[in-house]
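To start, I am sharing the structure in question, which I have written as structure tokens.
All protein chains of the complex are present and in place, except for one that has been dropped.
Each chain gets a letter, A and B, in the order it is written, and its residues are counted from 1.
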Amino acid sequence: MVELSETFQLECDELDKDHQKLVDMVNEIVEMLDGDQPETCKDKVREFVNFTKGHFSREERFLSKMNYPDVAKHCKHHRQLGEKMEHMIEFTDSVGDNEMARESLKRELVFFVMDDVITTDLEFKGFIGDEAE
Amino acid sequence: MKGLHIFGLSHAYGDHQVLSNMGLLIPAGELVCMLGPSGCGKSTLLRLAAGLEKVQQGTVVIDDVTVGTPDIHVEPEQRQIGLMFQDYALFPHLSIIENVTFGLFGMASDKAHKRAMDMLDQVGMTSHANKYPHMLSGGQQQRVALARALAPDPKLLLLDEPFSGLDANLRQSIREETLNVLKQSGVATLMVTHDPEEAMFMADRIKIIGADGRTLQAGRPHEIYYHPIHEFVAEMFGMMNRFECVVKNGQVETPLGTLPTDRPEGLMMQVLVRPEGVLLDTDGDGTGVRVEVISSHLLGHDNIVRVQLENGGSRELYVRVHHTFEIELQTDITARIDPEYAFIFPTEESRRIISARPPEPVEELAGETIEAMVAE
Partner (left out) sequence: MTTADATVKVTLGATRVSLSWINGWTLGTAAIAMIAILPIITVILISLAPSDDIWEHLASTVLPLYISTTLLLMIGVGTGTLIIGIGTAWLVSMCRFPGRRMFEWALLLPMAMPAYVIAYLYTDILEYAGPVQVMLRDMFGWTTKRDYWFPEIRSLGGAVSMMTLVLYPYVYLLSRAAFMEQSVCVLEASRVLGRGPYRSFFSVALPLARPAIIIGISLVLMETLNDFGTVDFFAVSTFTLGIYDVWLNMNNVAGAAQLASVMLVFVLFLVLAERFARRDKRFHHTTTKYKALPGYRLEGRARVLAIVACAFPVVFGFVLPAGVLVGYSLIYFETAMNAEFLSYALNSFTLSALAAVLAVIIGVFMAYGVRLRNERLLKVMVRLASLGYAVPGAVLAVGVMVTLGSIDNGIDAFMRDSFGISTGLLFSGTIAAVTFGYLVRFLALSFGSVEASLSKVTPNMDGAARSLGHGPLSTLRRVHLPLIRTSILTASMMVFVDCMKELPLTVILRPFNFHTLATFVHQYASDEQLGEASLAALSIVGFGILPVIVLSFAITGSRPGHNNVEEDQ
């Protein structure tokens, strides 16, 4: 179970709502993986990946509107995560009978949402905070 | 979230920027390894997490409590962390058991003693409890240092190149033992190392830091090794074979064959191939290019072979083959590339060219990732 405590907040409603939804989805998937029929999580994982991509484009639009100086780098980072996400979907094929696959997928999801997505987003927390003033 | 959370961390010593906007996340029970060249700021990050240095810019959070910002500084003794150094830093004037109980405050002394003995038992050092550090070998001191760090049940464990002082043949077994103990304790662990093999072995996640203090890539060991996103990351794990080629018709042409790519036409790329990615065929079976063997060094499980392209001038390649491939017995050897182990990156020059181009406007494409044709 992952929780978005105070320090993970960007203090920007739209993006924070997206992040919370992502975390909720990851928690659901983790629950499924721990349950009787882990292989049923495949659809959920796909849904998660699609939502993430949508979140990325919303975020990129938001950042370029705010004229964030490092927007190009951030977009590049999003693109590089694409391969990771494909890989996660691949994993779902074997979670049915491979314990290690389940553990790996759980770990990857948590690291992905908390580190690759949210913590990297926190890089521009200062910037949007300043801009908001 | 239990564990370590760092974001926006920047740090400079005078003019020298060692960390730039660094982020890090370690949930409880996970081990993250920071891998990078010396001077890249990984030790600084460790010290900032420990509270041995004050945060200039950014935030350090342990178990959801903010312990380090430019305005807040929780002293190391109040953070409930464990530290392990390269030189173990055992207290020479205290016995082993006294060293391990050093961090156990507020515990009745018999309980502290029991806890210390439990920890020593986990690392297999109970019979040395009454000895002094100078009587122990390096490996034994390392185990005691681990027991000492874990005895107070810390929220976070920080390891600064803990195995580099050990003999090579000892390192493997000590690494395994340490990993077992760490997993058993379930503590979030941050390890700093310059040894790629060590990082691969120990880490649940590896974070590669570049010389400018930025994260280059973060991911599972498998991902880092087989899907590097930068040549720096690829080259971390050993000698690479390197070719420079221009993109033509969606392909790059290396002396050993062509590889597909979706990079722009006419751009100069560097193709890096791991030694195990150069496949040798014998007796004229292969589709590859003829090579001549120059030398071969058996490492036991592997053979490192140096070959020369017959019509590639003096171009030499490093090839890693299975040990049963007795090179002296082979004839008509050809070489080709296994695309699994080939990575294509723009050259430095190309990167500069691309970033100099004006960026295309960011388009609104609902539900799809935007292809912003800018900086590589």
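Going forward, a contact is a pair of C-beta atoms (placed from the backbone, for glycine too) under 8 Å apart; a residue touches a chain by one contact, two chains touch by 3 or more.
Predicted, not measured: the structure shown is a model, and the values here were computed from it.
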item	value
Neighbouring displayed chains - absent chain, whole complex	B
Residue, one of B:19, B:45, B:97 or B:136, that touches the chain absent here	B:136
Options B:170, B:200, B:268 or B:353, residue touching the unrepresented chain	B:170
Options B:11, B:115, B:148 or B:220, residue touching the unrepresented chain	B:148
Residue of B:9, B:50, B:259 or B:305 touching the missing chain in the full complex	B:50
Residue in contact with the excluded chain [from B:29, B:76, B:210 or B:257]	B:76
Missing-partner contacts on chain B, residue numbers	50-52, 54, 65-67, 71-83, 85-87, 89-93, 102-103, 105, 134-140, 145, 148-149, 152, 154, 158, 170
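Keep this in mind: only the chains that are shown with their structure count from here on.
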item	value
Cα-centroid distance, chain A relative to chain B, in whole angstrom	23
In the complex, chain B residues that touch chain A	1, 5-8, 21, 23-25, 27, 30, 59, 61, 64, 66, 204-205, 218-220, 223, 227, 229, 359, 362, 364-372, 374-376
List of chain A residues in touch with chain B within their complex	2-3, 5-8, 50, 53-54, 56-57, 60-61, 64, 71-73, 75-76, 78-80, 82-84, 87, 104, 107-108, 110-111, 114-116, 119-120, 122-123, 125-126
